Every structure is written in structure tokens, then in C-alpha cells.
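Heads up, one of the protein chains got dropped from this complex, but the rest are sitting where they should.
Note that the chains are named A and B in the order they appear, and that numbering of residues resets to 1 at the start of each chain.
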Amino acid sequence: MDTFSPVKTSPELRRRKATTIDIVLSINSRDYHLDLDSRVTLLDALREHVGLTGSKKGCDHGQCGACTVHLDGKRVLSCLTLAASAAGKAITTIEGLSQEDGLLHPMQQAFLEHDALQCGYCTPGQIMSAVACVTEGHADTDDDIREYMSGNLCRCAAYPNIVEAIKHARDAVLDSAKEHRS
Amino acid sequence: MDAPTPIESGTIGKAIPRIDGRLKVTGAARYPSDVAVADSAYAFLVTSTIARGRIKAVHLDEAKAVEGMLDILTHENMHGKIRKARFFSKGGYTATSVVPLDSSKIWHAGQIIAVVIAETFEAAREAAHKIRFDYVERKAVATFDPRHPRPSSWSLTGDDVKVGDPQKAFDDASVKVDAAYSTPIQHHNPIELYTTTCVWSGDQLTIYEPSQYVHGLKNGVASQLGLKADKVRVVSPFVGGAFGGKAAVTPRTSLIALAAKRLNRPVKLVATRDQGYTVSSHRAETQHRIRISADSNGTLTSLTHEGWEVTSRSDEYKVAGTETTALMYACPNIATKVHLVHADRNTPGFMRSPPEVPYMFALESAMDELAVSLGMDPVELRRINDTAVSPIDGKPYSSRSLMTCYDRAAASFGWSRRKSAPGSMTNGDWLVGWGCATCCYPTNVAPAAVRVTLAPNGTVRVQTAGHDIGTGAYTAIALTAAEGLGVPVEDVNVELGDSTLPPSPVAGGSNATASICNAVALACQELLGRMAEAASKSDGPLTGMDPAAMRMRDGRLSAPDGISESLKVALARLSFGPVETTTKYTPDVAPTAIKLTGHALLGKGIPVMTAGTNAGDHIQYAFGAEFVEVRIHRRTREIRVPRIVGAFAAGRIVSPTTARSQLLGGMIWGIGSALHEATDIDPRAARYMNADLAEYLIPVNADIGEVDVIFVPEEDTKVNALGIKGLGELGNVGTNAAIANAVYHATGRRIRDLPIRMENLL
Partner (left out) sequence: MRPFAYERAKDLTSAIAAAGPANRPSLDAPIHYLAGGTTLLDLMKLDVMVPEGIVDINPLSPSLSEIRIDEDGASLGALARMSDVAHHPEIERGYPVVSQTLKLAASAQLRNMATLGGNVLQRTRCAYFRDVSWKACNKRDPGSGCAALDGCNRMHAVLGVSDHCIATYPGDFAQALIALDAIVHLNGPTGQRDISFHALHRLPGDTPHVETVLSAGEIISGFRIPASRVARRSLYVKVRDRESYEFAVTSAAVALDLQDGRVADVRIALGGVATVPWRAREAEVILRGGLLDEANARRAAEAAFAMAEIRGDNQYKPELGRRTLVRALMQAAQMEV
């Protein structure tokens, strides 16, 4: 007995949303005009509507850090940010970290060299968090790095290598941040 | 085909950055839920809120009214649509024998009882929350029944061991320990959620799903849906952690496939974190009683290890780690028994180091207790009872470097500075404890098939339906192929995680590196043979030379007297075009049945592994020893682990960079297992109560101090031609006990139930 047959819809009808908002998101220095359900989080906007899948969904409740992005240069969790709230802010994701010519950001390079990852799923969030950890000034000691990187769970447990990577990338990240400002 | 001869030292064993690392640090690695699928609809699961009973009525009206709603699957419209496939541990595919949405029966809390499909994720979630079910609820059994702690126990006849007369030996012994231990429910919690995207193209189904066994998933779903296996393709090039949770076919996949079929449109599911606790498997709780005795010199006289495990109503899943504990130390009198208790629970399954983690916790705790009773250093107790053969049947270990591991790790740790009296070491406000324990894991190995292609430009492509679940498989395979064909590792491309490729075994039981790399080496040898043969027969520098003596090295085909030819030139000259072979590897140690049918079964996605305990005329295990320091606050009893040292002997290490990370991660898993991880279950409702990542605790960066991994060199070509022992599961086997033993040393309190928490030490 089939109590409910699938609805056959037209593409037009498919686009209708419950409560729709028109926003412009500035992601990695590029503007995206989006027409979204007001419930869409920044994470789902990135992944499902913009096609930037580097930011990951690991819990959707602010408990793992895999979705970490920068908003106006500060690390935040995109799963607990409404896309609408992020309008007008500069959003940087892992895809915006390396240069156009493919040159890796020093933090990406350090993660690669120190094997600061295994399955790689939490890695974009770890790297976004690590860059901020350095620029915030919380990478002076191993203990500081450990504490200020504790919002990013790594189930493969690459933690010691993550600490090593951040220590090695620290100066280069600070230099490039300085250059960026000047 | 003959086993490959060991290859001259080249790239195997070279520490290089993992070759898929660049994709991972840039966010470019496409995990299955990252794949862009045009015009996808979104699914959201609805799961049972009772653990036992049946669904009386389904109320869909509110959900149907949600804008953007497309379809709802329940047992009312799905009954009979999905066929029963055999349970994974019975030589089949599925994580549970419960057929998805087949009836109104509720087998466990969190069972999938509806799937909502809508235009958007937001609409699907909203509609899912608006479906109501009326149940007829029956009293559920959550775990071991406290009134009858060990009822209806089901002895696993056949696996039980009895050697000598352990009862008498125990009664007669001067030094003995009789203690009960327990381990909790735990969940894999890979950071990547359980996702499935299904796309139909005519009668061809493509499944994007993170998987530890793409051939199993392909064949399992095909059999559930009554499709020919070649109509199903599974794509899973990257897996965001698995740890056992992505090995067997879970109910979600066939449901999403059918949802996509009904809509004639791709459907994408990202199950929520809490749903992940019940739509896949878990590590069930265990209880143990160990009776162990020794003479006054510390020589073991008896070991009795009895275990109790919980399984679901629908399946008999057991880990039965007594198979390992019974053969760990020399002992003349041994008995083991394992009982299984059914509860109203989703079916448990493999979780990293399935049998050894709970069972070795019990044994290695008991060994420490025995050492305390003897007044003996715990390392010495292991040394006295070390054995080169199985104490059960006398079969030799292919190699066993356990005591070398102990000695290397102890030296690095500074074990000789340990004051043996409990509570005798402090650091400021912190009590300090040092403990150690044995790690071991059987060297399992399985048939594997690979395709290796040598392109005219000298680059190499290796293809197999294997899996890199963070283990470093891409890198290990590339290193093996680079060595086998004498090319730089940069010239090797590895393709994994696609069921259209030659079948590889499940990424489980630490078998994959040994199985696949041996297959790769064989394939390379065959390509070398073909190149050498052609070169010797053609008109070139190597004409007339003995092909059997030729090798490939540094991109050149070389004869022993130094004459050589560039591989690229040879390839062009011999005008082969690409040179390709598909090679099937069957372990030498496999029993005859696997030798005869292994590849046929593998092609059907049925796991065929030769266990380390069943490897011909010997047994094969990797070993390690771990030493930990715990600190316990003298007032508030927080337990921290500032350092841990592990030394491991696991045969030939193919990829030291990724192997080190595996062991490091394993040890940290062990820290979480000992101190943090436990899934709470409400005994009244048999429902998990901390199904998230905020209350189900796994270690964070700040929990981890110094972690030191030592590789103990070991050559063992009995295990397989390349001498590889798997190590993905080795690292977290001893940690539980090492920490419990260290906690005893710090406080004088013996904690026999995991996890060890502050409240146990007040």
C-alpha cells in the first residue's frame, strides 16, 4: 500500500522556498547573490548553494569545529551562523586560503609536511582555526596552541602533529598577515 | 601465481608526505557528500523513539503540508521493497539483519522508521520533525539485566578453550587474582557523518557514500534491491574517518536508492550526528571475569578468562577476544568462555581493534594486579611469561618482538626511575602514576586484486577498489608501486574507492596494507617480467640478456652488468603503448578454501580474510608495549596524560609517515577510551543519552601531551612476501590497561570499569 506518492514538481515550483531572503555573500573576495530559505546556515549555503565543499559538516551543532571559517578575519563556526547574518561580512574558507596559482598557504604547507591529518575531514577546519590561532597571538607555547586548538576535534587524533605544524608555520603566517595588512 | 620475491630496498620504507595530503589541506578532496549532483533532492531520516514494540499508526498530514515536500517512505509504502541480505559477520553484507522499513516492528531505539525527501535540506528536516508515530511499546532491555546480570547466556561453543586443569591450578596457586572488569558502550564517531547520495541513470545506480568496503556495499545493495551487481557503482575516494562504522551495509543506503528511484531524481542524505549512533553499529559493552595465578617466581600457572557481551535481538555479533588473551602468555592451564546477551539495541559491530580493546584491557589489568601481588615489576612479569609459541596448541608465532618493544619503550620512557609504591610520585598538586601494558593485533591478510598500468611516458597508475580511511593507503600503495617499478613515487598515481576497480578487501582488521601492497608488488613484478622479456628479444641495449636478472631502478630497466635503458625509451621503442596488468593476490598463509574461492567471494563483496590465528602452521601477530604517565589532581581528581610512549614491531613499515600517524592516533584513541568515551544509555527506555560530540567525550588537542612512537625493526616474511604486519589497530590495544595501571600506581585505587573518571577516585 502506497500511502504517499512522490510529488512530481516543475523546476519552477522546486525553487520556491518557505521564507526566502535575497542576500549577497562575499566569499573569498567574490560576491555571490543568493536566494535562500531564511533557515539556511552559512555552512549549508557554502556547501549546497555555492559549491564550496571544503568546509565540512561534522556535527551541525557547534561541537566539532569542522565547519570553521573566517568572518571578517575571525574564526567562527559556519554551522551555527545563519547565512543571512553573514551578509555584508568578508567570509574566508579553506578554498580562499591558497593562492590562485596553487601556492599553498604556509599553514597548509606545514600541515602537509608534518602529517597533521589523516582522514582529512576535519583538516580544513583545523587549518582555518590554526591560522586564526596564530594571528590571534595564541601560538606562543605548545600549551597555548593545544588549548586554542581544542575547538577542533580530530577523531584520527593527529593532535601532536597539528601542534608541530602550527609551531613551524607560525612565523611565516605572521609575516604573511603583516604583508597582507601593508 | 608465485608470491613476489622481496624487492630490493627502494622507496618502501621511505618517509614521504602522504600523497593525498595536498588535496586534503586545500579542501579539494571530494568526500562523497561533497560531490555536486545536479538537481538533488534532500533526505532526512526519522528514527524510532522507542526500543521495542511496533508502530501502531503513522501521521503524515502535517509533514505533507510542508512546502517543498516530495516524498515520505515508511513501512506502509516500503514493505517488501527491500530484500533481506545476509548479516556481515555471517559472511554477508549488512550491519543488521533488520530489513529497512519492512514492517511495523521496532527492534531498537533509533531504528529508521521514515525517510522524508524534500526540495531542500531545511524542508526535509522540518517535515521529518512533523511526522508523528503512535507506538505499541513493550518493555525494553537496555543492557545486561541488573536483576539477572548474566541470564540466558549463550556460550560460544567452538571458540572456547580448555587446556589443562585451570581450576585446580588456580586453587593450588600461591599468588592469584580473581577480578571482574567492564568496558562501556562506545561509538565510532568519525567526524564525517554517515552520508549517502544516490543517482540513477536508467537502470544504473551510482552511490556516493563513505565506505570501508565499496565492493561489499555495491553487492549488498544490489542484493537488497534485486539488481545485478554490475548495475551498482559505489564511489568513495575519500572517507572522513570510519573506524569500523562504515564497513557493513547500513539500512540507509537502499532506502536512499529507492527514494531516488521513486522521484527519478538524485537524493542526498546527511544523517545527523545523533542518528549516526543508531543507523550504524557501535562497540557493545563487555564484562569480564579473570582468574589468573602464578607461582612465587611469577610463572603463570593458570588463566581463566570469561567474557560477557551484549548484542541486538536481531543478530548475534560477538568480538570474543579470548581468542587473543588465551595465547598471549605461556601458561599450562587455560580456559576461556564467552557469553552473549541479547538486548533491545541496534546491532553492535567492529570498532577499532574490536576484540583486543575490551579483552586485553581485562587481561593486562589482571597482569598488573598479579605483578602487584607478586611484588614484581610488571615488565618482568611479562618477560618471565613471554612465549614463542601458542600456549594452546604449540603453534609458533611467526615472529614476536614483544619484549624488545617493552625494553625500547621502557628505556625511552625512563621506567627504571619508577618508584613502585602507589602514591609515591608527585608533581606539585598532582599525583603521578606510571603504568604499562601489552599491545597486540593479529596479522590478518586477504585476497586482493589490483590493476597496474605503465604509461608510455613512464608514469604508473595503480587502481584497486581499496580504501584510504585516513590510514595512508594511497601513500603506502604508491611507495610499493614506485619500488616495484623503479620509478619516482611522484610518477605513481593511485586510484581507490570505486567499485568499478578490481576488488580489494574491506579496510578493517588491519589487513589492507599487507593485502594490497603484496598484490601491487606482484603486479609490478609481472610488468617487469613483460618489459624484460620484450627488451631481451628486441633490438636494443638489452638484447639477448637474461630477462629474469633484469630490474627496474631509477627509471631504467637494468641488467646486472650495468647495461640499462631508460624506461620511457624502452616503452616507446617496444611500442607497447600502455602496459597493463590486473593481478590477483592470494595470501600464502590462506587456508585451501580461501585459495580456491577467495577471489570469487571477494568479487561478490564477501569478506574473506585469513586471521592471524589461522595462518597455516603458525600464528601471526604484531606487538607493542605502551608506557603512560598519568597525573591526577590531589584534590579534584582530574586525570590527565602528559606523556605516552609506545614501541611497536609490525614487520616491514611501508610508509613510516602515515604508519606513525596511525599509531599515534591509536594511542590517543586509547586515552579517550580509558578516560572519556562512554555512550550513556537510559535503562528505562534503552535509548542513548549523549549521542553528540559535546557530551560523548573524545580527546581534544589540550588532552594530549607528548606522544612518542618507536618503531622496532622486525623482519618476518612468513606473514606475507613483503613482510608487512598491519598496525592500524595495534596502537590502541594496550592503552586502556596502561592507563588503568598508571592510575593504580598514582592512587592505590584499582579501577576495573571504564572509563575511569574523577568520581571513581574521590
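Some notes on this structure:
By definition in this document, a residue touches a chain if its C-beta (ideal position, glycine included) is under 8 Å from a C-beta of that chain, and two chains touch if they have at least 3 such contacts.
Nothing here was measured: the structure is a model prediction, and the numbers come from that model.
Of the listed residues B:495, B:580 or B:680, the one in contact with the hidden chain in the full complex is B:680. Touch with the hidden chain on the side of chain A covers residues 18-19, 21, 37-39, 41, 60-62, 65, 68, 74-77, 79-82, 84-85, 129, 132-133, 136, 138, 146-148, 150-152.
Residue-level contact of chain B with the missing chain is found at 49, 67, 122, 125-126, 129, 633, 635-638, 640, 675-676, 680-682, 684, 689-690, 694-695, 697, 699-703, 757-759, 762.
By definition in this document, only the chains that are shown with their structure count from here on.
Averaging Cα coordinates per chain places chain A and chain B 29 Å apart.
By the touch criterion given at the top, residues 1-7, 9, 11, 14, 16-18, 37, 39-40, 44, 47-48, 51-61, 63-64, 66, 93-95, 97-98, 104, 108-109, 111-113, 115, 117-124, 127, 143, 145-147, 149-163 of chain A touch chain B in their complex.
Per the touch definition, chain B reaches chain A in the complex via residues 17-18, 20-31, 33-34, 36, 39, 58, 60, 64, 66-72, 74, 76-77, 79, 117, 119-123, 126, 189-193, 238-243, 262-263, 270, 272-273, 469-472, 657-658, 660-662, 664-665, 668-669, 672, 692-694, 698-704, 706-707.
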